[in-house]
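A single protein chain has been omitted from the complex, and every remaining protein chain is retained in its original position.
Lettered A and B in written order, each chain numbered from 1.
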Amino acid sequence: MKTVNHRDVGAGLLYVVLGLAFTIGASGYRMGTAARMGPGYFPFWLGVILTVIGAVVIFNAVRSRVAAEPMERWSMRGLLTVLACVVAFGFLLPHAGLIVSVLFLVIGVSFAGPDFSWRVALATAAVLLALTLALFVWLLDLQFTIWPPFATF
Amino acid sequence: MELLDHLALGFSTALSFNNLFYAFLGSVLGTLIGVLPGLGPLATISMLLPFTFGLDPLEALIMLAGIYYGAAYGGSTTAILVNLPGETSSVVTVIDGHQMARQGRAGVALATAALGSFFAGCVGTFILAAFAAPLTQLAFSFGPAEYFSLMAMGLVGAVSLASGPLIKSIGMIVLGLLLGLVGTDVASGAMRYTFGLPQLWDGIDFVVIAVGIFAFGEVITSLERKEIRDALSSPITRLWPSWQDFKDMAPAVLRGSAIGSLVGVLPGAGLSLASFFAYSLEKKTSRTPERFGKGAIQGVAGPEAANNAAAQTAFIPTLTLGIPGSATMALMLGAMIVHNIQPGPQVMTTNPTLFWGLIASMWIGNLMLVILNLPLVGIWVKLLSVPFRVLFPAIILFCCIGVYSVQNSIFDIYLAAGFGLFGYVLHKLHCEPAPLMLGFVLGPMIEENFRRALVLSKGDFSVFVTRPISAVLLAITAILLIMVAIPAIRSRRQEAFEE
């Protein structure tokens, strides 16, 4: 069975959407002429080119049929867990200090991993925390908030 | 032979026990920090800089040289093992280096990088010592028009980075160019695509995009696909390069050293372009270009050699004029100023011990690195056999800290998470990230130099062809374009024919 190349349709769509977004954004800046470009000229035309490329990619994908292959699984669990933990790390770092942030991040992302076990996750977190403190705080003396603010009183 | 006298002076200075010790210490620390994912050479050097403050100037410089090479080599190690480029120049190392690692040839790739870098480092140091003055002149002959033409050439070369469909990778280059434009427009001061966020005024940091797309994107993809995780810990087929490997890598290393030494002299563009040019050249001249992107050893040897040769000759404008060619160089220069050395045209004459001592210590730093790292290859490769569920939280953690440490900016962590999502989508759609990264680096430079050249010529487009260097570069670009286009058209016909 032959079908359209879903992947390339997706890539083409991505190009078209981003190309249009950049083009529309660029129209807010002064364009100028090719010889005396304003800040809008370069991004405007690059955006147009990207949009056209996206259209060509979609066209090619629809025209040339390929052997059907099942669309890859999109695992929301790994994606969301990792990204959420990274964002939480960023939020916690100035508010709760390095120690809490590191423990949260390492244990948190471990949930997304294969064969989660509390024992391994805690051990990994402990080792990485010790390594982080030794390397970045003790050896390199980077400026971090280390303890949660309430613990310093 | 004046040069020999100078080198003799340099080595007699550098070969004291103390200086050797600091060269060693620098290489060890540089490698140790630089090998952590997310900590590129720039972050590594800036973190380790304070260690040198207490030393006397020459010792400090020698230790810095060690840190510099250690960080660069550590960066290549991360590129090969965990598919994460720490700086622009290792984007291409990732392409074939990580494929080799997945085929159980991580040891071979690391050894190739170490040996290639060492050879190129020797060549680069020699060129630095012998031809510093004429090469400085070369750097000055490049004005905005020449830089534009050089970047245009790099951009066309970028097409060769991809192994998938041509049109898709051109799209990625264009997308990269656009992402590179985020931030303050140098020519008009306009804030483009910053959404009122001061954190975006300086544009997006390379490390943020690299960590987002390569590290986070990669980890998330591996989480859902067992075969990728297994490939990482596939059994080591071979730790050391075979005789055939040596025969394959040698010409690539030679070519890479030559390109790197030349391009590295150019401030700004040099360091990032050297490895790209080397990769394009290897792929173009190879009789088996289809093997590139699937673990070709030339794809590691050429760019790594070019990168390291360029890292040497990049010191030329920094040392002879006090003009740094990259952020890393600016940091090295800052360190010299802290030690009361004002690099400039007089350093060679007023302080020959220091100048030649530094050059000798560069070579020693390179040697230390190869001595240190060849035995370490086995250990680095063992890291791959650490279970994935322990390895990936470590990668994410170090990446977060690395991203944060570049500018002490929480915003950058959030941004990297955003690019993680973007990288995952790209992965799913089989869009290759390497051309995007090159476009990202070249984008602002191309636009700036194009506009600057036209301001200087008062709007006359002929500057690009009336200036000889620029004209030659553009001619090469045109030839490359034709070479890229012909096979693409031919295969299109073939396809149509078969249908």
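The rule is simple: contacts are C-beta pairs under 8 Å (C-beta built on N, C-alpha and C of every residue); 3 or more make two chains touch, one makes a residue touch a chain.
In this section, contacts and distances are computed from a predicted model.
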Protein name (UniProt record) of the chain left out of view, among "Ferredoxin-dependent glutamate synthase", "Xylose isomerase domain-containing protein TIM barrel", "Nitrite reductase small subunit NirD" or "Tripartite tricarboxylate transporter substrate binding protein": "Tripartite tricarboxylate transporter substrate binding protein"
Touching partners, among the displayed chains, of the absent chain: A, B
Candidate in contact with the missing chain, chosen from B:190, B:254 or B:425: B:190
Candidates B:166, B:330 or B:465 - the one touching the absent chain: B:330
Interface residues of chain B (partner: the chain not displayed): 46, 49, 139-144, 184-191, 196, 198-199, 201-202, 267-268, 317, 321-325, 330-331, 333-335, 337-338, 340, 342-346, 407-409, 444, 448, 452, 455-456, 458
Touch list for chain A against the chain that is not drawn: 29-30, 38-39, 143
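Throughout what follows, only the chains that are shown with their structure count from here on.
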Interchain centroid distance [CA atoms averaged], chain A/chain B, Å: 22
Residue numbers on chain B that touch chain A, as the complex places them: 33, 47-48, 50, 165, 167-168, 170-171, 174-175, 177-178, 181, 185, 187-188, 190, 192-193, 216, 219-220, 223-224, 226, 229, 388-390, 392-394, 396-397, 400-401, 404-405, 408, 410, 413-414, 416-417, 420-421, 424-425, 428-431, 447, 450-451, 454-455, 459-461, 495
Touching residues (chain side chain A, partner chain B) in the complex: 7-8, 10-11, 14-15, 18-19, 22, 25-26, 29-30, 34-39, 42-43, 46-47, 49-50, 53-54, 56-57, 60, 64, 72-75, 77-79, 82-83, 85-87, 89-91, 93-94, 102, 105-106, 109-110, 112-116, 120-121, 124-125, 128, 132, 135-136, 140-143
